[in-house]
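Okay, handing you the structure first.
What you see is the complex with one protein chain gone and the rest in place.
The block that comes next holds chain A.
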Amino acid sequence: QVSAALKEGHVTPTELCQRCLSLIKSTKFLNAYITVAEETALKQAEASEERYKRGQPLGVLDGIPIAVKDNFNTAGIETTCASNMLRGYISPYNATVVQKLLDQGAVLLGKTNLDEFAMGSGSTDGVFGPVRNPWSYSRQYKEKSVPKSHSEDKEPDWVITGGSSGGSAAAVSSFTCFAALGSDTGGSTRNPAAHCGVVGLKPTYGLISRHGLIPLVNSMDVPGILTRCVDDAAVMLGSLAGHDPKDSTTIQDNFKPFELPDLTDVSKLSIGVPKEYHAPGLSSEVLALWSKAADLFQNAGAKVVEVSLPHTRYSIVCYHVLCTAEVASNMARFDGLEYGHRSDMNESTESMYAATRREGFNDVVRGRILSGNYFLLKENYEKYFIKAQKVRRLIANDFVKVFRSGVDVLLTPTTLSDAAPYTEFIKEDNRTRSTQDDILTQAANMAGLPAINVPTALSERGLPVGLQFIGRSFQEQQLLTVAKWFEKQVQFPVIQLEEVKRHDSGVFQHQKSASFS
């Protein structure tokens, strides 16, 4: 819609950019952005405006304001990973995905908040503070969650966004941008998407370049896409996917962008419902929505079958070993020499290293480095790392078997429940939280499969709940087509951002429902 409006001149890229910037300011309390690149964004918008004037826009994305998670390198704009280690670090190069977006005329508004080095599931453990879920300030949440007995002015607790791409999810959810990049290693795109009521796509491993994404777990990381609707996700995917000579793990073939058909007939589809996703701690609300969704498909004529992924329950413990091992390795480069924080401690090289890393990393990162190094010790390698790799293969094989049996797409919940209030969430440590929260999303990373969160309905508390579709490797088109059909059926409500409305009523009205595709 916005793209069409740009083309027709109803709105100019500069106006659009300014509106977004102004919204970012009025929603500053969400803490969604770490860096707002106002100046460069306006310059990019002007350049885009020129192209529209000449009638030569670069494509659908030209002039579209986007945000990027702060673990993607952006030339000239700070890249911090929400860590003291990289505070103030300005990368000399753009990540491939960032470059691709800029090449297609997108306007980069800024860098979004996250858990330090993407390690977390709440977006609460970054050095710049937690991200607040925009739905905390929605009319829907307030109406349902303000205890009637309490006085009128008592604000309900604000809820977390989920993570680790919480800043990106909040940015899209609060309309400050039209699409955002996240990253997804164990669910870091889909989890916050579910909690913030937006679409979150984790493509197949190898479909999108990781060059320039500061790694968490190289063998599972995938750049994620957060948008307001499935169609937008397809457009973003089309502009990002394909071989990158700078990332040897990307597919060799070029990727053909696609438009999603409006599916009318789902009778040929086979939807698998894996029983193992009926996990301990799954809220009755989410369970009910999940069943309802399955019924929806069945009633529309699709074949809905219960399937089994027996090894999924080992996924989290297996992930813990593989993730920490790679983290220990990937974090070794942060020694204070070439870039990033360097401690003043200089009694010896070793003491400088130690102090730099102690000062630069938070407890979560240091904890993972320690356990990772433990798992990689010669005496432990077979027992933990090799075993975890074998289990990973079993998990992936489970999916292969299910898809070979004729299932097209799997339908599962994305999260166990709706978003927790911050005060509740921080009662448990990061590790416990990640273990619980990644449980439904994580296996797709183990197997490298594409998966998407589609916002489905509001919970009793007035917070978003999403469901997840998992597709076959490189079958994004099929996955997104199904997701789009589902999206259309459920008609997820638009967020009523009272707070923002009060702050900035004019801008908000214009923005709220537009998608760019």
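The criterion applied here is as follows: a residue touches a chain if its C-beta (ideal position, glycine included) is under 8 Å from a C-beta of that chain, and two chains touch if they have at least 3 such contacts; residues count from 1.
Everything that follows uses one rule, which is that contacts and distances are computed from a predicted model.
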Protein name as given in UniProt for the chain not displayed, "Radical S-adenosyl methionine domain-containing protein", "Origin of replication complex subunit 4", "GATB amidotransferase" or "Guanine nucleotide-binding protein subunit gamma": "GATB amidotransferase"
Contact partner of the left-out chain, one of A:V305, A:L376, A:L394 or A:V490: A:L376
Touch with the omitted chain, as defined above, among A:E49, A:D231 or A:E326: A:E326
Absent-chain contact - pick from A:H211, A:H341, A:R433 or A:R461: A:H211
Contacting the left-out chain in the complete assembly, out of A:H10, A:K246, A:H278 or A:K292: A:K246
For chain A, residues in touch with the removed chain: 72-73, 79, 81, 86, 91-93, 95, 210-215, 217-219, 245-249, 252, 325-326, 328-329, 331-335, 337-339, 346-351, 353, 373, 376-378, 381, 385
